[in-house]
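A protein chain is absent from this complex, but the other protein chains hold their places.
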Amino acid sequence: MNSHTITHRQLFFLIVQTQIGVGVLSLPFSLFTKAKIDGWISLIIAGLFIQFSILAIWKLCDRFPHNTIYEILPKLMGKNLGLVFNFIYTLHFAFISILILIMYNSIVGKWILFETPHWVIIFIMTAVGYYFITSSPREIARFFVIVTPLLIVLFVFILYAYTDVHLLYIFPVGQTGMLTIIKSSSDAVVALLGFDASLVFLAYSNGTPAKNIKVISFASFCITVLYAFIVFTTYIFFNPAEIIIVPEPVLYMLKAFSFSIIERTDLVFLSIWIISVATSFISYLFIAAKGVQTLFGLNDHQKGAPYVAIFCAVIAIIPNEKLEVLMWNKYISLTSLIFSALFPIVLLLIAVLRKKQEKGAASS
Amino acid sequence: MRKILSLLPVLLLLTGCWDQAMLNQTKLITAGGFDYTKDGKVLTTAAVPQSVAAEAGQGNIVNQIFSASGNTARQSRLRLDRRVAERLDASKNQIILFGEAAAKKDIYQLLDVFYRDPKSALNAKLAVAKGKASDVISTRFEEPKMSSGVGEYLRDSIRSAEESATVPKENIQTVCPVMFDPGQDFALPYLEPLKKTVSIRGVALFHEHKMVGTIREPLSVTYTMLTGEKHTIAMSTTKKIFTNKKPELMNYVTFKVKKNKRSFNIDVTPEGKVSAEIKLKMKVVVTEYPRDNLATPGEVENVEKRLSKKLTKDANKVIQKLQKMNSDPYGVGRHVMAYHYPVWEKLNWKEVYPKIDFKASIDVDVIGHGIIE
Partner (left out) sequence: MTFFKKPKKLVQTKNAPENQDSSHETNSQDSSQQTHSQESQPGGVQNLSLNEILTKVKEPFSATEDLLTHEIELPSDKSRIALLYIESIVDKQLVQSMILNPLFVTDKEINFNSFKQMASIDLKKHTEMKQVQELLLQSNTLIFTDDTTCFYAMSTPVKTQRDITEPDNETIIRGAHEGFIENLSMNLALVRKRLKTPRLTVKYLQVGKETHTTIALLYVDNIANPEHVKEVEKRIKSIEADAVYTPGNIEESIEDKPFSFFPQMLSTERPDRVAANLMEGRVALVYDTSPTAHVMPVNFFSFYQSVDDYNKRWHIGSFFRFVRIMGFFIAMGLPAVYIAIVSFHFEVIPFGLILLIKSSLEDIPYPPLFEALLMELTIELIREASIRLPTRIGSTIAIVGGLVIGDAVVKAGLVSNLMIIVVAITAIAAYIVPSNEMSAAVRILRFPFMVAAATLGFLGIVFGFLILIFHLCKLYTFGSPYFAPIAPLNLADLKDAFIRAPFWKQNTRPKDVTAQKVDNANHTRKWDKS
């Protein structure tokens, strides 16, 4: 494992890139359907909430340094139950990968490649994902660092919306009531998923625990702020009555912009966005492959990688109607909420109560 | 296994290119127009520029005009498609025109296609044509350069009108949020086809999705000023500020707005009575003043005072018109909704708006007068 460690800075980029994914495009819409124009408040609440999950994940991993979730679970729950949970977690992460594929496919199919068969769009992403996960986290992290500046490009594009915004649309604040706002923050948590990748990647970090928590927490904070900015921008760009009929407000907004050297900025945005999707997909695929490695006792995750990739691609091809996609989205989001955001807290409680701790954890 | 897997992408090459849309096999619509036929069907007119010579850059552009009717906008478009040999593509559309009759019905129904289609051009201009849109599009304009089509010509005309602040800047997308807003309306350029040119006559005001009236140029400049538009390249207008000078020419002053600051006050009394006031503070440069005596501070003040008075009068005229038409392009309703939501919920804005106390005042400050006094 030594040759595969990542620095805490790389961990930051890993988490950032995992968090930014499919969510960016549809988050304003999905929040609006629940919390109306106060969706951005829900998002900030969700951002605060995930900080607790992150703290729990970090505490948990801190008790078992250099162990991934798959190694922690058996130690925490005993061999058999641990195996069951390992299986569940592997499946869970595989399904997040699948959800990413499904959403990516539906957006690409809707916005740029109308006629291209779905299996091609999914397959090409899976092939790229497979190529990436045949290497170590260190190389993946290096790659994530390189592509991060592209986020600035996305940010600048969105900033351009401020040439035509109606600040008044955001008022009155708190129109929907606090309860609805808090309730709908669960949707926002789903969009902010990606911090759960630290369940595995923390094991590879060679930074001190204090640095690690700072980095993960800061990564999530950044993303929360970025998302809040995006949501806020779309809410003042579109009329509240309009957002309801625009499922991808960010793209729709960019579609209207044109510059003298390039028109249809949404196509450029989409191309860059695909990289962000790919990075999230790669992270989760890697985590799922790690799970398969633990389940079958393989020497390295590369052996299981092709099967995981093919599994994800095949499942992702199944839903092809919009409503089916929504259903998958709903269920996988729900399980994500449980296993990624809530369950780590439970696991930490178990660890604390049963006083499970790896030897030497305190010293490291 | 790995070897085989890594070879799989090669398979993709065998499958082909599904989404290819060759540029040279499409016909680009640059202007589209909507009218209703007598039996209530949608009549779509499209202008397609077609180059005739092979040499790029020197080719003559010939406008081909197609039209077809259908029960909906999309149906008429599909029928249009069938009439044209190559694929019609609206992604480079520059302008959409509505015949006045069509605009008075409902423009959203016609625009739905554009909002829904991922390839459509959301930055196309919108305009209302006096008479029929199809007439404007099929006019043989004198001015278009050989290399541009009718779409480009119309777009440029509107753009220059925007620059002189005769009409507000709008396109398909910017209109959309306003169209959905119960507390705000919008205005579009109003065109009139002359024999061989087209002239921008002012703005067509909308209420919800329907056109409700027009404000003619030069009053439309005052309208644009009241939107709080900061300043455009040539936001200038000529006003008559004296009545007694001879010759008649001496009564006028022309100025260009350098800075335009708007303060918008909405007052809602506890009883739910809404009153609104727009205050503009303009810094202007005099660009024409035949009397030529702006040397003394007194004279400048005089001009400022008279201009302010005249402009305020114009502004109130505009507001009166708007209230009469029940069009709320300045978003008084939006302000009420944002800051006084409980009141807003009780009001039936459609009925309240024409009756509210709505005033405007314009304060002019001359900051320059060219290179002579």
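By written order: A and B. Residues from 1 in each chain.
Going forward, a residue touches a chain if its C-beta (ideal position, glycine included) is under 8 Å from a C-beta of that chain, and two chains touch if they have at least 3 such contacts.
Just so it is clear, the model here is predicted, and its values are computed rather than measured.
Student: Would you mind spotting which of B:Gly33, B:Pro49 or B:Pro329 touches the chain that isn't drawn?
Tutor: Once the missing chain is taken into account, the touching residue is B:Pro49.
Student: Hey, which of A:His4, A:His66 or A:Arg142 is the one touching the hidden chain?
Tutor: With A:His4, A:His66 or A:Arg142 as choices, the missing chain is touched by A:Arg142.
Student: Quick one: which of A:Val108, A:Ile236, A:Met253 or A:Leu348 touches the chain that's been left out?
Tutor: Here the residue in touch with the unshown chain is A:Val108.
Student: Which one, B:Gln20, B:Thr243, B:Thr269 or B:Asn348, makes contact with the chain that was left out?
Tutor: Candidates B:Gln20, B:Thr243, B:Thr269 or B:Asn348; residue touching the omitted chain: B:Gln20.
Student: Suppose we count only contacts with the excluded chain; which residues of chain B make the list?
Tutor: Spelled out for chain B, the touching residues are 12-13, 15-17, 19-24, 26, 28, 30, 49, 51, 53-54, 56-57, 59, 61, 91-92, 94, 119, 121, 147-149, 152.
Student: Which residues does chain A use to touch the chain missing from this display?
Tutor: Counting over the whole complex, chain A touches the hidden chain at residues 10, 108, 112-113, 116, 120-121, 124-125, 128, 131-132, 135, 139, 142-143, 145-147, 258-264, 267-268, 270-272, 274-275, 278.
The rule is short, and it goes like this: only the chains that are shown with their structure count from here on.
Student: Which bits of chain A are touching chain B when the two form their complex?
Tutor: 110-117, 120, 123-124, 127, 130-131, 134, 164, 166, 168-169, 171-172, 175, 237-242, 245, 252-253, 255-258, 263-264, 302, 306, 309
Student: Would you pull the chain B residues touching chain A in the complex into a rising list?
Tutor: Against chain A, chain B makes touches at 1-2, 5-6, 8-9, 12, 15, 18-19, 91, 115, 118, 121-123, 171-174, 176-182, 331, 334-335, 337-339, 341.
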